[in-house]
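Note that one protein chain is taken out, while the other chains of the complex remain in position.
Up next is subunit A:
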Amino acid sequence: MNIQDTIVALASPAGAGAIAVIRVSGTDAINICTPLFKSIHDKNLAKQKTHTIHLGHIIDGERVIDQVLVSLFRGSNSYTGEPTVEISCHGSSYIQQEIIQLLLRSGCRAAQPGEFTLRSFINGKMDLSQAEAVADLIASDNEASHQIAMQQMRGGFSNEIAALRKELLDFASLIELELDFAEEDVEFADRTQFKELVARIMKVLKRLIDSFATGNVIKNGIPVAIVGEPNVGKSTLLNALLNEDRAIVSDIAGTTRDTIEDELSIGGIGFRFIDTAGIRETTDTIEGLGIKKTFEKIKQAQVVVYLFDASLIQNSEFRIQKPSLPAASLPGGENYSSVLFEIEKIKNQFPLKPLVVIANKVDQLDSAEILNLKSQIPNIHLLSAKENMGVDELKSKLLDFVNTGALRNDETIVTNSRHYDALLKALEEIEKVQYGLETGLTGDLMAIDIREALYHFGEITGQVTNDELLGNIFSQFCIGK
């Protein structure tokens, strides 16, 4: 791999925006940019100090491409640890491309994905776990995952593992002491203490491992399936949640045969809303296919939102009907039996999936009707997307589903699958140690499992060497004839 040449790439997201940042990094970064930048004060870029910003134009010979701000980083005090120039230009794709093309013609090489971070890593600006966190940070598009990535960059997560590892190392030292200095007059810690330690380590490992599931969900967004008949207001609901007209709104009932996803951030957590065609029984074959797809989508979702149009339910139906009757639906209308029947169907199919039942358009009901509605369907969530009623309550309800302990800011979270893997393997070995302790396995064999566990911790935090074990022993025990 060549790490001597100078690379260029767009550092801000692809596509149009207000401004875009183009990063040039490498030994010749400043030299390459100097002739391409005409300062409004006629400053020579090559002669400017590090960490300075300059206004001017990017020029291609006589042609002015754009007015830009140029940030200059000399020496190793930059993100990559190399001389770096960052060009903030206007955000049109055309301008971005013009400038990048110009830089490529002037001696830069197009950076490969992640190459800036790689250089930063190679140049000692961050360790491996930090580098991975940066990759996560770049990919993260909501607040919570940003926070996890930031925390990992600061070392919060590896600190906890390092503390665990230290305890295990002490344990390992005691075992090694028994093995290598069996002839010596040393007292060995009792196995009950070992067992307690192992149990504690297991608990922390399990918590970290569990947090991975949450962590992963946060990174990718929590899938929420919205189930409901056509025109009950699913799109309006999404718009209300989004506070803007972004969801796809269709005026024609039953046209949303395929599923559409939309992502939005609630309280810093990413949610992926999956619009579905509903599950009402029908003779229409195309609709029938839609139902099958709906169930597939519910299966993939972590939360199900069932939505119906409360305004369409006739007063006459308020009294009646058990859900056991698969009553044929009234075209274009709602009735309790079908609503309850569908709710029951979802619950039967997915008994463990959190379900929110929403009565939409309650602004059109009077208080008696609302009361009746509440009594007919327990835990009903009343909402009027149009009037923005009950929308905030829905948001907090969704958040409640995911606000596990692991989501709190002061908790560490595993988001990286390499770390997850290492933790899983460490747990596996620790479980063997526990089994060994219970069955009175000899220390030399137990030590194999302990060493494996230490190795997997080391994959996250740093090294474990046998020297460390011996050093630990010598510092704590009087041994040697």
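Please note the rule applied: a residue touches a chain if its C-beta (ideal position, glycine included) is under 8 Å from a C-beta of that chain, and two chains touch if they have at least 3 such contacts; residues count from 1.
Everything below uses one rule, namely that contacts and distances are computed from a predicted model.
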Which of "tRNA uridine 5-carboxymethylaminomethyl modification enzyme MnmG", "2-octaprenyl-3-methyl-6-methoxy-1,4-benzoquinol hydroxylase", "Serine kinase" or "ATP-binding cassette domain-containing protein" matches, in UniProt, the chain that is not displayed: "tRNA uridine 5-carboxymethylaminomethyl modification enzyme MnmG"
Residue among A:Ile122, A:Leu312, A:Ile370 or A:Leu437 touching the omitted chain: A:Ile122
Residue touching the undisplayed chain, where the options are A:Gln193, A:Gln300, A:Gln349 or A:Thr442: A:Thr442
Touching residue (missing chain; options A:Gly26, A:Pro83 or A:Gly458): A:Gly458
Omitted-chain contact residue, chosen from A:Asp66, A:Glu86, A:Glu160 or A:Glu176: A:Glu176
Touch residues of subunit A, complete complex, unshown partner: 1, 3, 76, 81, 118, 121-125, 127-128, 176, 179-185, 439, 442-445, 447-448, 451-452, 458-459, 462-463, 465-467, 469-470, 474, 478-481
